[in-house]
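Just below is one structure, and these are the notes that go with it.
Every protein chain but one is kept in place in this view of the complex.
Up next, subunit A:
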Amino acid sequence: MSYTKLSNAQIAWRAAQDIDDGAYVNLGIGFPEMVAKFQPEGREAVFHTENGVLGFGQAPKEGEEDWDLINAGKKAITLKPGASFFHHADSFSMVRGGHLDVAILGAYQIAQNGDLANWRVGSKGVPAVGGAMDLVHGAKRVAVITDHVTKDGKPKLVEACTFPLTGVGCVTRVYTSLAVVDIEGGKFILREKLADMTFDDLQELTGATLHTDGPVGDLTVPEL
């Protein structure tokens, strides 16, 4: 049985299909930022960044950066028409107050009850949490994009996280390199999987039981 897992761009593309026109969205630093590239034609989401900007667009051309205009990843950004600035307490009121429609984050582990571990892998080194623990509370949907397994092949979807938690019971949907999985009632519910992959293949690479509550769709994405 052979199948080709999705690239990061393809995972980001799939996550972008579920973002509605007019949605207010926070994308985590790093891989999740890629989701912004794949907004479907005819839809316009408004992107939020923790340091106090709504409505930012792409990076400026090299040499045209204004370093007072950055995102939470400290990268230079540009503004789109309708953008606004605000201070940090307002910014996190948007987060905690339930005003964001979706937050899309990376993950080290996701548990079947929705627990997320994405800020550190152990007790060594310099800890840094940033806005991750805030973002997992308050957005109407908290989605994760991730490879289905770690670099050495271990499941990232697990019964219980072993890495330090970012939040408890907070994730509602996971987009992986192999599948789309919802978290409902403390269970992983499989929504889509690669067409070339059997359910058993996928279960083998998943650290907790995958459930279904209806037909499982094919996870189809364009070449990117």
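As a working rule, contacts are C-beta pairs under 8 Å (C-beta built on N, C-alpha and C of every residue); 3 or more make two chains touch, one makes a residue touch a chain; residues count from 1.
Assume contacts and distances are computed from a predicted model.
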| item | value |
| --- | --- |
| Chain not present in the shown complex, as UniProt names it (candidates "3-oxoadipate CoA-transferase alpha subunit", "Glycerol transport system ATP-binding protein", "Cbb3-type cytochrome c oxidase subunit I" or "ABC transporter permease") | "3-oxoadipate CoA-transferase alpha subunit" |
| Which residue of A:Y3, A:F85 or A:F199 touches the chain not shown here | A:F85 |
| Hidden-chain contact residue, picked from the options A:P127, A:G185 or A:G217 | A:P127 |
| For subunit A, residues in touch with the removed chain | 50-53, 66-70, 72, 74, 85-89, 91-92, 95-96, 115, 125-134, 137-138, 164-168 |
